[in-house]
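Input: one structure, supplied below.
Below, a portion of the complex is reproduced, with chain positions unchanged.
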Amino acid sequence: MSSRPIDADLARSFGLNAEEYARVLTIMGRTPSLTELGIFSVMWSEHCSYKSSRVWLKELPTKAAWVVHGPGENAGVVDIGDNLTAIFKMESHNHPSFIEPYQGAATGVGGILRDVFTMGARPIANLNALRFGRPENPRTKRVVDGVVRGIGGYGNCVGVPTVGGEVNFHAAYDGNPLVNAMTVGIAPRDRIFLSAAAGQGNPVVYVGSKTGRDGIHGATMASAEFAADSEEKRPTVQVGDPFTEKLLIEACLELMATDAIIAIQDMGAAGLTSSAVEMAGKGGVGISLDLDAVPQRETAMTAYEMMLSESQERMLMVLDPAREGVARAIFEKWDLDFAVIGRITDTGHIVVSHKGQIEADIPLQPLADEAPLYRRPFILPVAPAVLDHAAIESPVSLKDALLTLIACPDLCSRAWIWNQYDAAVGGQTVKRPGAADAAIVRIEGSRRALALTTDCTPRYCQADPRTGGAQAVAEAWRNITATGARPLAVTDNMNFGNPEKPEIMGQFAAAIQGMAAACTALDFPVVSGNVSLYNETEGRGILPTPAIGGLGVIEDAARARGIALTPGLDLVVVGEDGGWLGQSLWLREIAGREEGAPPPVDLVRERRHGDFVRHQIAAGDVAACHDVSDGGLLIAVAEMALAGDTGVALLDQPDAVTAHGFWFGEDQARYVVALADGTPLLSAAHTAGISARLIGRSGGRDLTLPGGVSISLATLREAHGRFFAEWMA
Amino acid sequence: MKAIVTVMLKTGVLDPQGKAIGHALGTLGFSGIGEVRAGKVIEIELAETDAAKAQAAAEEMSRKLLANTVIESFKVEIA
Amino acid sequence: MAFRAGIVLFPGTNRERDIAIALAAANGGREPVIIWHKDTTLPPLDLVVLPGGFSHGDYLRCGAMAAQSPVMRAVRDFASAGGHVLGVCNGFQILTEAGLLPGALLRNAGLRFLAQDHHIRVESTDTIYSRGYVQGQSIRVILAHGDGNYAADEETLDRLEGEGRVVFRYSRRDGTVAPDANPNGSARAIAGICSENRRVLGLMPHPEDAVEALIGGEDGKPMFAGLAEALAA
């Protein structure tokens, strides 16, 4: 072991600055041990303490009548009726997915599953929001392939259907892809498990996989003298074991059906340290751990290594001592490790012993209360000028623009991805990927279903983070609405660059303000989330990416609508006529410009249009519905045609807008609604003071543009499907 | 010549497959089973006739494709 | 009269609910009994189902470890006494590993997990599992597997064909069998086969996820209706 002195220098290599280390010394009243320093460093890391983001996150609305538990628990909990709750959260695994795409993405899925089932929920759906670098970058292909295999490999094996997500490509992610995974589970309202420990003398129980030296933070990697053996530089990469996770899910849920559990917490980032500290801290008690009892996979592990290991598929619980035997029997039945590794105490300290030595003794309250909190300097971004949209001319025909856009990486079919994800396991997936704006997953034994989506348009956020933040929330809300479901709540995953740069902090602040405004206006509170900062390589930040995971509910799954057209339907656009080309995909892909202000988000209009559409769907006449987003109206229509394998004849656009502006503008708060007879809907919209316009009728095997130019569905489908097929061949 | 490349997870990296195999062997009644590690073997026919060159080529193939050196180590034999 | 179905649960099985729902729906709501992989005896049953999933994580070879579980001895005895055994997806892999059906299931030819709808043609209606269909009918079912590439030596394949034991074959929507309609490279596009006595059936696709119009369609329903009819008689 090291003889390196424990001082400010070492603390810095652990990620604690001089001021933070001074605070450690004050709390401890002495020089901390190596293990103690490790505990402080992980608890006060950005990841665990949210030290740069906390002041801003407070601005998000988190309450509504249906919110049972907002941020602060392992996952958010909302009431969905029938005495049931939906428990959900999204989390990033960006950096690990760049280092080792398969395992990085796989363990990301594993981690978010644990956040959800730790609260007593059976996971019923996974989603994934992905951002990759340019396809031309040779590294991107490997990352995409590995990430998709990893997400599938883990989700398919645990038997949780992967039902949706999103994918974007942009050069800003070349050295820093984003992998955000979301899990949704269901639990009875009166059987939700929390992490606050209680009951002096109660056993602290470790279950799951054994502990190895996985993922111990980078600081130790860099200083080889801390490694017991230096023959081989240990990877920080963790390997996931979805098989063990599946057993852990079943064993935990079986145990949760008894009354044995007092508190439970998954071992996520910073493993045993954060789970023990958080459980004891939340319960206002003390905790003592005996590391000799920890199931270990490797030999000669030190206290420091065990406290910081991020080995996967492990949970920590506080049990009712009278039920310890019941609990042990369940874990033995599932062939999982079960070990009493400590007790709850009344000391208010975490005391860690190993081989007869006290390796750490830290007062919990100051560890939590005196965690650093920064209001970092920020410069709010200046919104770019609005382009003169009417003056933008199209270099190509409508048809050529459509065929180019529908084939571009950001708009092409994602079937290559979702065909590797088991979306059907469980037998309740009513709308699989590609079928509807939000995935629809029914609750077994009921007609009720959840509507699930992830959304964010990073290029809008880059241009104007406030508008982009609002737009991401609005699009999630709209996607749920377009299925007929009622949006309930949001989880977020804030992916940004280095918060120590005022411009990045400004992006963060502005995005939060936009999200907060949208969440408030749409009654769509944030109930859980995750922050991932320092997403930079070589000083270059990613596009600000506040990914939004939205959840809604629909009382009768059979009433949920998808995007697929059938013949003989009127297509009606609900919303204004459009023409907004700033930051549109048309502008980028056809005109070669990434410019201008993104489309504004009018939250009042957003809500009015959405409520109107949902009401129309509930009334029963709507056959299909799709919101208008990336690529604009014509892309939305083309997607509906392809999904239903049904052609459309489009009417002329209004004179007031350019043709390309009308068909490819990305104005917000719009839906394409398809129904046998559009007239009553048009008049209802008129009565409600909402713009709506008939744009065409479905039928045949062609998409016929205004003016009579036709594209066969086969041509359209070939263009839509080409990118992944050719790239991954 | 033939290159035989064996790829194993690095020591310390969790090997869920090895673990499961070890467990299954125990269940089957085999006793005295210690650690089990599972890896891959790739046999490549090479036109190359110089053993040293074949070795070098196979090592490059391993680094570039056959092994994921972030978590795996490899060994090349020429036969 | 309802029939008695049992579903074997291996560690890593994950489609037990899907098949239980399909069986119960065809069986007057009667839930199948769950049998644990460590059990050494079976309760009195008319049908044993080995469901889909990733038994033992699919480590080593899909189904290899499950085939060695204590319960499989009882399942083998049940089958040799003339019992009906249905293996779906991972269950099919387990049946081949256990030697209850010939051949093996290798990695998909494309080396990727396949999760998509596909058509299969009913080649034989002479089993309780396929009697609900019309010979030559093409049905739409979902695939969800990484190792569904059926392989056996030519002699075995010829024997299976000769004895009419190829029960399902991958096909186009119109029922034609063609290389472009063979999703995983299976020999002779085989999607499902049965034992000599026609009572043990293994297939890769998931008819249990196609028993409701709202979810995956209803093309799997005749399988469960047919076997209910046969077994409840």
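Chains: A, B and C, in written order; residue numbering restarts at 1 for each.
Definition applied: a residue touches a chain if its C-beta (ideal position, glycine included) is under 8 Å from a C-beta of that chain, and two chains touch if they have at least 3 such contacts.
All of these numbers come straight from a predicted model, not from anything done at the bench.
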| item | value |
| --- | --- |
| Per-label copy numbers for the whole complex, where each distinct chain appears once | A x1, B x2, C x1 |
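Assume only the chains that are shown with their structure count from here on.
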| item | value |
| --- | --- |
| Pair of chains joined by more contacts [C-beta pairs], A-B or A-C | A-C |
| Cα-centroid distance, subunit B relative to subunit C, in whole angstrom | 34 |
| For subunit A paired with subunit B, centre-to-centre distance based on mean C-alpha positions, whole Å | 36 |
| Sites on subunit A at which at least two other chains make contact | 241, 243-244, 335 |
| Two or more partner chains touched - positions in subunit B | 16, 20 |
| Residue numbers on subunit C that touch subunit A, as the complex places them | 11-12, 14-15, 17-18, 21-22, 52-54, 56-59, 112-116, 142, 144, 146, 206, 208-209, 214-216 |
| Residues on subunit B engaged by subunit C in the complex (per definition of touch) | 16-17, 20-21, 24, 27-28, 38 |
| Residues of subunit A defined as touching subunit B within the complex | 99-100, 103, 209, 212-214, 232, 234-235, 237-241, 243-244, 297-298, 311-312, 335 |
